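One structure is given below, encoded as structure tokens.
Of the protein chains in this complex, one is absent; all others appear in place.
We just call them A and B in the order they show up, numbering each chain from 1.
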Amino acid sequence: MRLKVNPIACEAHGMCAELLPERISLDDWGYPILDEQPITPELLDHAKRAAQACPTFALLLLRDEQLGRFS
Amino acid sequence: MNAPDQAPAGLPRLLAGMPEHGALGLAEHRVIHGELPYSTRRERRGAGALIELVEQAGLRGRGGAAFPLARKLRAVTAAAGRTPLGKRPIVLANASEGEPASGKDRLLLESLPHLVLDGGVLAARAVGADELIVCVDESAGAALRSLTRALSERERAGGDALRIGVQTVPAGYVSGQESALVNLCSGGPAKPTLTPPMPFQRGVRRRPTLVNNAETLAQLALIARNGPRWFRALGTRDDPGSALVTLSGAVAYPGVYEIEHGAPLPALIEAAGGSTSALRAVLLGGYGGAWVDGVAIPQLALANEQLAAHGASLGAGVMVLLSEQACPVAETARITRWLATQSAGQCGPCIHGLDAIAGAIEEVAHGAATPGVGERIARWCSLASGRGACRHPDGAVRFITSGLEVFAEEFADHARHGRCDACASAPELPLPSHVELAAAA
Partner (left out) sequence: MITPIDAVASSTYWYLTRSTGAVALLLLTLSLALGVAGVSRFSSPRWPRFVLDSLHRNVSLLALAFLLVHIVTAVLDSFAPISLIDAFVPFAGSYRPFWLGLGAISFDLLLAVTLTSLVRRRLGYGAWRATHWLAYACWPIALLHGLGTGSDVKSAWLLGLSIACLAIVALAVGVRAISGWPEHARLRGAALGATAAFALFLVIWLPGGPLGHGWAQRSGTPTSLLGHATTHTTSAKASR
């Protein structure tokens, strides 16, 4: 499973980085920088919580098949 | 299909019969290029075979991404087969041409509209679409008029058994982006959307949508008539066929030219009347493309494989020659600021990143740069790239980074000494006219 950000929905609330600092850090303007690596089983619960906490539903936790390709 | 001996050899291909004024009428168009294939009802049912021809021809998209057309056609056909209730796909002909230094799509619509319409109709038949929408910049009055006239001509000649509409696109660099166009045609704003789903999967009104550049469709119109072997008679193995390029800047006769892929850039410049001064550099691919140093121009061959060695690509065939008299730093600052304003304003890294970079380059241009500005620009470039919903920031970063490399000397000079004598000279890189007027005021 991997994390993906919908950059259009993201409004830089920053809760994701607080809840999953192992994979998410914030850039100069408060927007998330995602570590590309897959989510390990130990981090899975934290990743789910981070995705649920996002106020704008911008953080998505997807299976590898769902990721697709950006345009 | 035309017999091999009827097919035109060499150039011009798309520009054959190009009229001095106005548009090439339908009758003359048919005389020059031949009748439209796959027109009878029986032929239309077998139009899927066209995809095989396109694959053999190796036609790549002419909108900038150079994506193999056959793959796109197959993807749309497959997606249409998978939709419940068998939703018919829809074709968008993209002639919105938001790149300021590009004029080929406008030229096609103004002077050779039937090439684009033929291509759109053929693409629709190949994927089983029942609708074609031609997307034109809302300010391209002549193109819109020509298109409307061409559509009535075709109606009077019996029509294409296809619903053909026109969608005007508001001004904006990203308005013609694939998903932005789909968004607009679905009733939304002309702003990119998050993908996946890709337009070929779910596009206009949730139907599989084929989006193609106007020139790509024009090329398709000729491949359908003359065959893949004819198409490959020009060009290189990876970049077959001809291409329309827009050459501007320090050249005697700027405009749209048709070249064979792989042609040497000096030959094109000569065909355009030669350069009007010594050349500092050439910009390839528009404002999302890359700079190549002037000293490399004699060796440049206009095909993506060869250009890749110089860190550039043809893109949508946009080329701007920068003279030695220009100030590359001032030009870069101006264009970067414009690119920042052209953000759709949806994604934080693009909005803030491009603005920050533009500010830093302006500082350097005015000699007000603080220490570490190079590192800051580099960091912001890496932060802006790849983190938006579309590739606008990526292109801008490519333009900026290549400029910082090619014009390293001028940038260092400005950082140390501020404005140079050339800063005040008239800008050479074009921007939409209303932008220029605002800057001059």
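Definition applied: contacts are C-beta pairs under 8 Å (C-beta built on N, C-alpha and C of every residue); 3 or more make two chains touch, one makes a residue touch a chain.
Every value quoted in this text rests on a predicted model; they were computed, and no experiment measured them.
Undergrad: As a test of the contact rule: which chains in view would the missing one touch?
TA: A
Undergrad: Check each of A:M15, A:I33 or A:L62 against the chain that is not shown and name the one that touches it.
TA: Spelled out, the listed residue whose C-beta touches the missing chain is A:M15.
Undergrad: For subunit A, which residues touch the unseen chain?
TA: 9, 12-15, 18-19, 30, 53, 55-57
By definition in this document, only the chains that are shown with their structure count from here on.
Undergrad: Round to the nearest whole Å and give the separation of the Cα centres of subunit A and subunit B.
TA: The separation of the two C-alpha centroids amounts to 34 Å.
Undergrad: Note which residues of subunit A are touching subunit B in the complex, please.
TA: 5-12, 27-31, 33, 68-71
Undergrad: Within the complex, which stretch of subunit B touches subunit A?
TA: For this pair, the touching residues of subunit B are 177-179, 192-198, 346-350, 352-353, 356, 379-380, 383, 387-391.
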